[in-house]
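Apart from one protein chain that is not included, each protein chain of the complex appears where it belongs.
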Amino acid sequence: MQTSKTLFNPAVFAYTLYVKFSDRRYWLLPLLLVIVPSFGIVISFVFPHAALNDEAKKMIAKVVHGYILQPTVYLLLGYIFISDGPASGKIVAESDTLALLFTRPLTRFCYVISRYLAAVLGTSVFMFAAILLAYLVGLCYGVPYIDIGLLTIASIILNAASWCSLIIVLHSAPPLVAFLTLFTLIGCGGVGSIYSQVEQSKNVFLELLKTISLFVDEWFGDFLPSSVDLVAMTAASAFDTYEFAIFISNIAFFLLIAAFALSCREFSYGSD
Amino acid sequence: MAQTKGKINTLTIPVWFIVLVCWLLSFRVYAKLTQATAPLDKGVAWVTPTQLDAMAKKPGGLSKELILYEFTADWCPPCKKRERTVFRAPAVISEINNNFIPVRVDLTNDALCNIPAAKNLTQLFGVNSIPRCVITLKSGEKVDDDRYLFGNRFANFITKSRNSANTVRAKVALAKGHNDQALALLSADLVKGNILIDRDSCTDYLMCHHLLLVNKRQAEAEPMMQKAFVKTSDYHRQTSEKDGLGWLRELNKYLRDEINDEQLLKKITYEGDRSIYYLAIGLKELRLGNKEKAIKALHQAAVLSAKHYDSDGLSEPLVHELEK
Partner (left out) sequence: MKAVDNACFEVQEGEVFGLIGPNGAGKTTIFGCLLALTQPSAGTIKIDGMSPFDLDVKSQLGFLPERPCFNRWMTIKQFLAYHHWIAGRPASERESEIKRVLALVELDIDINRRKVKEMSRGMLQRVGIAQALIGHPRIFFLDEPTSGMDPLGFILIRKLLLKCKEDGMTIVLNSHHLNEVEKVCDRIAFIRKGKIEEVANVAALSEVRQVLNVSWLAGVNESTALEAAAESTGCKLLETTGETAKFAVSGNEKAADIIASLTASGLRVYASHFERRELVELFLNAPEPESGGGGSKHAN
């Protein structure tokens, strides 16, 4: 009883997931994102370049499937769920409402987890709705190739889990810390890819810089969320256990950072 | 309530969660450390460039028809990913082990880069970024290469290059003047015209057309041309490339003798087409027996293709063979 109380708060969950949708403005962006793939299908059939053969239809299905890997879509949806409102115009944190919230019997960890779970569920539902709608629209036009199997659903949930973990960190940490974290992570990811050249330089300084960059990239370069496509992962090539371990540990690590950042945060609810 | 009074701090993160995250992170470090030194004895039967050299010196030492070179290094994350994923997939492993001699060219440090065999290969294939996979015939002619393929696409790449190896052999035979053999090596689809023609595969098409005429199979040449053009133009219409076929249309007119050399060269809109046109002219002159003119045109094509692409794979060896 005590553990469940500190792990999950239904009120925060419900608020994040559906209560805020009583404000109609919240509906606009998610609905747009839901109809994007179907809209794409309709467009390609209404204005065809040529008679669409089977090959072209498979191509369309492939493009639609690619939608479940789009970080932007997840980030937008995750932001809608986790933020307290697009109307407030604040991207990162809403410290004023949080201050009042934390005078209630609610542990900070519980807040992070509840909010995160709700966001993952919400994002997945919208994403799945988008794919399902695309599938139905596709059927009307005779494109039966869009995959809505279990692996696709699992991929959607995992990707939502991955990208929402980034949003929850941005939401929980103080704005400056949040952006510095993001900046560092992106920097670490990018720093090694500069050096995929084979050539060796004679300049000692450049070589040192290269060594450092490659080290940073080797150990910290993969600390950014990513998308997985289980359909492709389990298809012809070997299932990359290592890649998957990185994926899962990134999520857990980000949740820990979020909870830690929120616990360290001090709220001043007013300037005296 | 009484027992738990004052037990739960609102700031505490549960210990089990911290332990879980630490476990996941340490597992990841463990995986990373073990992966770098993981033995490669299972899976693809790699050989080193030096071993390959030794094998090539023995008569009959090269047991397979094709060689697959994988250029890689320890410091290259995508290369590591490829080793973890594509080269561990059972389908890919059996495909490679059955049909290729897999050569792993390790460029991790200066010492490895400067091994003569490895250095030759890097220069020969102009490898300036990795991961890179190059597939050649065992006689050394390049079939295909890739830069950054993973998963399914890499598997498809291997299969595709195995299938296109015969086209490369045909080119070699053509350059040597074994026209019958060359035509036999070309795929049935190509000969029947069941192909999509883009700028890359255009030399195959030209070669096939040329060989049919040389072997007095004129009756087959015209339908092939028709079919290939229709199929390609269909494809281009789908992909909305409306004027992407101008070069092919002009080329077909030329092969039908509707326009002459000068008229063809006047139609150039894209500079890259020039080498293809010269190749067509060279092949036509060759068929007509004008060796001098053929060499001149093919030479032009070779120079131009080297300028725009790596090589068209045909004009250079032909010039070489004719000059002999």
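Quick notes on this one:
All chains are identified by letter, namely A and B, in their written order; residue positions are counted from 1 within each chain.
Going forward, a contact is a pair of C-beta atoms (placed from the backbone, for glycine too) under 8 Å apart; a residue touches a chain by one contact, two chains touch by 3 or more.
Quick caveat, the model's predicted, so the values are computed rather than measured.
The chain we do not see here touches A, B in the full complex.
The hidden chain makes contact, of the residues A:L17, A:L101 or A:V228, with A:L101. The chain not shown here touches chain B at positions 1, 4-11.
Interface residues of chain A with the unshown chain, by the touch rule above, are 5-6, 9-12, 14-15, 19-20, 22-23, 25, 84-85, 87-88, 96-97, 99-107, 266-272.
The rule we apply is simple: only the chains that are shown with their structure count from here on.
Remark: chain A residues 2-3, 5-7, 49-50, 52-53, 56, 102, 105-109, 192-193, 195-200, 214, 217-219, 221, 232-233, 235-238, 240-243, 245-246, 248-249, 252-253, 255-256, 259-260, 263 touch chain B in the complex. Residues 4, 7-14, 17-18, 20-21, 24-25, 27-28, 31-32, 35, 71, 73, 75-78, 81, 84-86, 88-92, 107, 110, 113, 122, 127-130, 150-152, 154-155, 234, 237-240 of chain B are the ones touching chain A in the complex.
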